[in-house]
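With one protein chain removed, the remaining protein chains of the complex are shown where they sit.
Note that the chains are named A and B in the order they appear, and that numbering of residues resets to 1 at the start of each chain.
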Amino acid sequence: MTNTLNIVQAVNQALMNEMDIDNTIVVYGEDVGVEGGVFRATIDLQKKYGVERVFDSPLAESAIVGTAVGMAINGLKPVVEMQFSGFSYPAFNQIINHVARMRTRSRGRYNLPMVIRAPYGGGIRALEHHSESTEALYAHIPGLKVVIPSTPYDAKGLLIAAIRDPDPVLFWEPKRIYRAFKQEVPEGVYEIPIGKAKTLEEGTDITVVTWGAMVWDVQKAAQIVKDKGIKPEIIDLRTISPMDRESFVESVKKTGRILVVHEAPKTLGVGAEIISIINEKAFLYLEAPPTRLTGFDTTFPLPRGEHHYIPSPERIAKAMVDVVKY
Amino acid sequence: MRLEDYNPLENTQYSILDPSGNILKEEDVPNLTDEELLYLYKTMLFTRTIDEKSLSWQRQGRMLTYAPNTGQEAAQVGSAYPMEKGDWLVPAFRELGAWLVRGIPLKNILLYWYGNEWGSYMPEDVNVLPVSIPIASQLQHATGIGMANNIKGEKNVVLTYVGDGGTSHGDFHEALNFAAVFKAPVVFIIQNNQYAISTRRVIQTASKTLAQKAIAYEMPGIQVDGNDILAMYVATKEAIDRARKDEGPTLIEAFTYRLAAHTTSDDPTKYRENNEVEEWKLKDPILRFKLYLQNKGILNEELDEKMKSELEQEVLSTFAAIEDKSDTEIEDIFKYHFEVMPSQLEEQLKEYKSFLEGGK
Partner (left out) sequence: MKFEFRFPDIGEGIHEGVIMKWLVDEGDIINEGDSLAEVETDKVTTEIPSPKSGKVLELKASKGEKINVGQVFITIEISDTEESTITKEVVEEETAGVVGEVIASSMVIPSSTENIVVQPKATKNKVLATPVARKLAKDLGVDINTIKGTGPNGRVMKEDIYNAGKNTNTTEEGVNVKSESQQTYAYKVPVSEPIVVADERIEKIPLTRIRKTIADRMTQSRFSIPHTTAMDEIEISKLVEFRKRYKDTLKEEDINLTYIPFIIKAVIIALKKLPEFNSSLDMEKEELILKYFYHIGIATDTQRGLMVPVLRDADKLSVVELAKAVQDISMKAKENTIELSELKGSSFTITNYGSIGGYYGIPIINYPESAVLGLGRIVKKPIVNDEDDVVVAHVLPISLSYDHRIIDGASGVKFINILKELLTDPDKLLLRA
C-alpha cells in the first residue's frame, strides 16, 4: 500500500511508523510538540504519542542535543530537531565533543542511537541564517553520519534507517523542496541503507554527483545537455558521511569525467572531498579535470540576491558541457 | 535537615563537624555504622594516596598531565556515598573520590590519566560516564539521563559535578533549566574549590553564592561545607531522596578548596599566596574526619598507618601493571567510531598497517 507524500509528510510518516513499534523513541526540540514543528514535520506526533514522548523544549540548542546524549546513553532513542541547521551551532560543542566521540571515548561501552534533524539549505527567500549549507563541517568530524535526502521516498526510508542506526545521524532535510512535489511512498516501514548513493540516470559522457535540493536543478540541467547529445550519469549521493565512494568512482571509470554540484560554499566543501577521492581511485581514467560547481565563498545572500547564489540549471548545464568538451 | 528550609541567599554553610572534628549539630549526625565511617575515611585516604603518587610520577616523567583532588576528598566521597545501585554518576574530571565510591577500578582510572581510552571503559554494572573535558557540557548529559529515567519510569537518580568556573558556562544554565522544567531526578554538585585555574571565584560571578543560582531555576540550592564529609553526605542524601521521590533536581554547592594545582601543568604560586593555602590546610577534610573518628574511638595511629600502607601498595602495584604496557592498539584507534567500520576507515587502517610492516 502506498500513499502520495511530499518530503515533510514523508518525514512525519517515518517518525510515526517507527514510534508505533519502538517506544524508546522520543522526539523533542523547539516548537515540535504542540505546534508540530515550524515546518510541520512533527505534526500530530504529540497528539498520538503523548507529551512524555513528544514535547517542546526550552529554547536551548546545546541542551537539546546535550540531553539527547544523556537519553541515548540511558536506553532511549532521541530524535531531536534543530529548528534550522543554521541554529545548530550552539550545539556544535555537544555534537563535536560528545555526540561524535562517546562511542570511541568509552571504547564501545556507551553508544548513541540518536538522530538530529534539521531543515537545511537555501532558496526560500528567508532571513539571514536560515539558508545554511554547512554539511561539510559535520561530515569532517569522525564519528558522525550526515544524511541528506532528495525525495519523499528516500526521506522516509533514510530517516527510518537513521533512527535504527546505533550511531548518531545528522539528518539534514532540504527545505527548499519540502513541499515542491509529492511521490508514492509505501505506507509501511522500509529502510534505505545509509552510506549508499543512488544513480538517478545512467549515462556515458559525464558523471554528475549532487545531493539535496540540487538534485532537481541537476536534472533540469541534464535535460538541457541531452538536447546537445550529451548523456550524463547522475548520482544522488544521499549520504555525505560515510560516502558511497564506489558509486561515483565506478561511474567515472566509465565516463572519464566528473562534475560535482552543491549549494554549499566552494572552498573546502564536500565537492573537494569527492574530487580527491577520484584522484586517489580513478586518476588514470580521467579525460578531463574533475570539476565542481558550487555556491560562492560568500555568506548566503539575503532574498534579493539569493537567485545569484544557488547554481542554476543553466550554469550547471554549461559546466557539464565544458567538462565534456575538454 | 530539610533542603527546603535552607535559604541560599542567607549565605550560610551547612556543616556538622568543625575543622577540628567536633560535632556542631548532634541531631544532624547521620546514622552510619563504624564500618561505613571507616570506609569513608579510607576512601578519602585512597584518593589522596593516588593523587600523591600520580603527582610524583608525573614529575618523574612517568605519568602525563594529572588533575589532583587534594583538599576536595570530602566533597567527592561524601556526596557519592549515598548513591544507590543503578544510579548514574556524570563527572567532569576532578571527581576521583566519587569514582572510587562508585566502583571504577583503579586500573581504569590510572589508565585514563596514562593516556589510553580503555581507562574510560566502565565495567558493566558501573553507571559512570567518562571524563568530560568541555566545561559544564556533562551537566546536559546528566539532565538527559534523568529525563530518560522519567520517561522510562525508572527510579534511578543522577549525580553530576561541575566546578565553580563551570557555573558561568551557558551549558550549566541550560542543563539546570531543562532539569527543573522536566523535573529530572538530578543532583547537581558544584565543587567550589575557589579557583578556575587562576581565576578566583569572585571573578566568576557577582552572585554571593553559587547555590543561590538554583533560585532562578526554581529548585532547592544549598551551600555545604565541602570539607565536612558528614555534611556532604547528609545534604546529598536528602537531595538524592528528593529526586527519587520525583520531587525534582537540587543544586548543592560544596564549599571547599583546591590545595594543589589545577593540573600538573599549572603553578599556583603565580596567582595565590601561600598563607591562603596554609589556612585552608587547617581545614583539611581528611584531618578533620580523622580527629572525629579518633574521638569516636574507631581509629588510631596504628590502623591509620596500616590503611595508608595498604593503599600505597595497591596504587603502586596497579600502576606497575599499567606502566609501559599500555600503548594503544592500532586497531582500537579505528574500531570504535561506529558499530560497523566504514570502508574508508578500513582502507586507512590497512594502509597504515602496511606502512608499519615495511610495505610499499
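In this text, contacts are C-beta pairs under 8 Å (C-beta built on N, C-alpha and C of every residue); 3 or more make two chains touch, one makes a residue touch a chain.
Here the structure is a predicted model, which means the values were calculated and not measured.
Judged over the whole assembly, touch between the missing chain and the shown ones holds for A. Touch with the chain omitted from the figure is made, among A:K198, A:K226 or A:K281, by A:K198.
Annotation: of A:H140, A:K182, A:K266 or A:K281, A:K182 touches the absent chain (contact as defined above). Of the listed positions A:N17, A:T151 or A:T239, the one in contact with the omitted chain in the full complex is A:T151.
Touching the omitted chain from chain A are residues 2, 4, 6, 35, 38-40, 124-127, 130-131, 151, 153-154, 157, 175-176, 178-184, 192, 198-199, 202, 204, 250-251, 253-254, 256, 283-287, 289, 303.
The rule we apply is simple: only the chains that are shown with their structure count from here on.
The centroid of the Cα atoms in chain A and the matching centroid in chain B are 40 Å apart. Contact residues on chain B toward chain A in their complex (touch as defined above): 88, 90, 117-118, 120-122, 129-130, 132-134, 137, 139-152, 158, 170-171, 174-175, 177-178, 181, 332, 336-339, 342-344. For chain A in complex with chain B, the residues that touch the partner chain are 26, 52-53, 57-58, 60, 62-63, 65-76, 78, 90, 93-94, 97-98, 102-111, 142-143, 145, 166-167, 195, 242-243, 245-246.
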